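Data block below; observations after.
A single protein chain has been omitted; all remaining protein chains appear in their positions.
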Amino acid sequence: MSGATITGLAVDFATKGGIHHAVRNVDLHAGPKRILGLVGESGSGKSTIALALMGLLAANARVTSGTLELGADRFDLAQPQATAALRGRRMAMIFQDPFASLNPVFSIRAHLNEVLARRSSEPTGEAQRRAAIDALSAVGIDRPEIRLTQYPHELSGGMRQRVAIAMALLARPDLLIADEPTTALDATVEAQVMKEICGLRDRIGCSIIIITHSLGLVAEYCDDIAVMYAGELVEQGRVAAVARDPGHPYTRALLACEVTIDAPRGADARRNRFRMIPGDLPDPMNLPSGCIYRTRCEIAIADCARIVPPPITVGAEPDHWARCIRVEAR
Amino acid sequence: MDSYLSLLRDIWRSPTGRIGLILVIAILLFAIFGPALSVDPNKIAVKDRFQGPSLSHLLGTDNLGRDLFSRTAQGTRAALIISLLVVALSLLIGAIIGIAAGMAGGWVDRAIIVVFDIVNSYPAVILAMGLVALYGTGFGNLLIVVTVLFIPQFGRMARAQTLSLRHQPFIDAERILGLATGKLIWRHFLPNVLGPLIVLASMNIPVVITIEAGLSFLGLGVQPPQASLGTLIKDGYTFLNQSWWPTIGSAATLALATLGSTLFGEALRDAADPKLKGHGR
Partner (left out) sequence: MSTAIAIRDAKVRFGHTQALDGVSLDVAGRDCFGLVGESGSGKTTLMRTILGLEKLSSGSIALFDTPLGKGGIRQRSRLVQAIFQDPAASLSPRRRIGQLLDEVGEVLGETREEIRARQRGLFQRLGLPTATLDKYPYQVSGGQARRVAVARALLMRPRILIADEPTAGLDVSVQGDLLNLLQELRGDNDLTLVVVSHNLAVVRLIADAAAVMHRGKIVEQGPAAQVFDAPAADYTRRLLASWPRLRAARA
């Protein structure tokens, strides 16, 4: 497994009001045995990226450009069904809604068997059953023999996500994409499920992209971080580097807004105020010239409207860059 | 008021809705003004029988020389009156029973559902025939029979709407304001329950017309010399190999009325769907 690299990904949506360029010129790299946290708010395009990679976009969406390099192979994402053959084999996905990955009329065993069958080299019968039981135990599901016979509606949300992870474990993908895998789960269950996802990285050495709106989640569980704003990737780097020294004003603002469980708490709760980013997302049909963030940026200057910022290295850390011409002014 | 106007506008914008609206208005005009514009529909002039369309007889004459234009207009009027009355009555009664079932819950609800299911499981025409056999033909009885047939449909929809509305956040919000229950039901419950019911009503009108036509065709509905679309088709059918003019007018009117109502009803349903309207910007 040698990681996944996405280059120049662009996705357009055809809407009543015109063409919406939902994702523009995104380069992502998810290293082998590393978890990349793709962070963004509403309208950032982060989920669109996942769907584009898996070939699950809506009918009115089109990948206009982009390549995926998985190990030694290249795939042109603009071709329809480019990644169809990879699904369930070299690429797997876990969805936000734990029910979405599982078909309610099939038993858990049937789900796991389906993944095993795609791996063709598996012998049938008892060995298959053992492999399924091992996968369920590996993700911390108790009494796996009984779980095999159960149906999705008999399991809790957290349990269903674990089954989805077990399916990914069996598929042994090169790239696993998890779209808001824990958003629908309680905090205690979230911690357990994220532990399993990290375990997956260690056990089979795949690359994992986790899509989330929670900076805290990325800080706690991911190795690398990529920040999306209004369809563009504005910053990428190792989590520690970006959290310590964010290069892009949006990343800085986002970090400031995030309410952490260990934030300083004065004696009088009334005095606590919360940060926010004033302004609105740019109108998708009428994007600003130059930098996408300049209409809300605290340090924007005249040049920001003229120049589309290229990725600029931040600090001394390798692979840490931000699309901002004023990185030095931070 | 303007929300109704915007509904009409949306219906006009959809191609099928536009056709439906035009047809519905055309049929309505025909039914309202047709009989006034023509000669006595019951005037028998046997020497003029089976004529084709002419200036004095726009749709020709039937087997007794009666003017078909006026008879068709009268038949359409009868069909529309019956169908509008039936639909309005069954909607009202169905809504009341359905809302009561939805609010009451428990055994009352279950009992009402069972009654609905029983009425629904009879094929409409057979049930109508049975009831007519018991109670006799005639306008009034026809009305009652067909109304009863349609109550369960409206009742079930009203009940389903009530059940889903009871737990909506906006109902909770209105409750905690301390709004009087009567006002709560009248202002916030009813409009949201009636909405889908009215759409169902407009889609049921052609069904009622067809059932009435069928019953009249079988001789169980409106009696001669009263004209209804069904009796006109039946009379024409008997003399089909001598002339097809008697049948054409009424059959075409029935088909157009059905098509128009259905298209209109579907467009109304789509236009009234708040989800399709979208949520803000």
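Letters are used for the chains, namely A and B, taken in the order the chains are written, and counting of residues starts over at 1 for each.
The working rule: contacts are C-beta pairs under 8 Å (C-beta built on N, C-alpha and C of every residue); 3 or more make two chains touch, one makes a residue touch a chain.
Predicted model only: the values in this text are computed from it and were never measured.
Colleague: Taking the entire complex into account, which one of A:F13, A:F75 or A:Y221 touches the absent chain?
Modeller: Going through A:F13, A:F75 or A:Y221 one by one, A:Y221 is the residue touching the chain not shown.
Colleague: Looking at the full complex, which residue from A:Q79, A:N103, A:N272 or A:S289 touches the chain that isn't shown here?
Modeller: A:N272
Colleague: Would you indicate which residue among A:S42, A:Q81 or A:N286 is in contact with the undisplayed chain?
Modeller: Touches the omitted chain: A:S42.
Colleague: Of A:V63, A:I208, A:M228 or A:L254, which sits in contact with the chain we cannot see?
Modeller: Of all options in A:V63, A:I208, A:M228 or A:L254, contact with the hidden chain holds for A:L254.
Colleague: Over the whole complex, note the residues of chain A touching the chain we left out.
Modeller: Interface with the chain not displayed, on the chain A side: 41-42, 186-188, 190-191, 213-217, 219-221, 239-240, 243-244, 253-255, 257-263, 265, 267, 269-270, 272-277.
Colleague: By the contact definition given up top, give the residues of chain B that touch the hidden chain.
Modeller: 3, 168-170, 172-179, 183, 187-188, 191-192, 195, 274, 277-281
We take it that only the chains that are shown with their structure count from here on.
Colleague: Distance-wise, how many Å sit between the C-alpha centres of chain A and chain B, to the nearest whole number?
Modeller: 54
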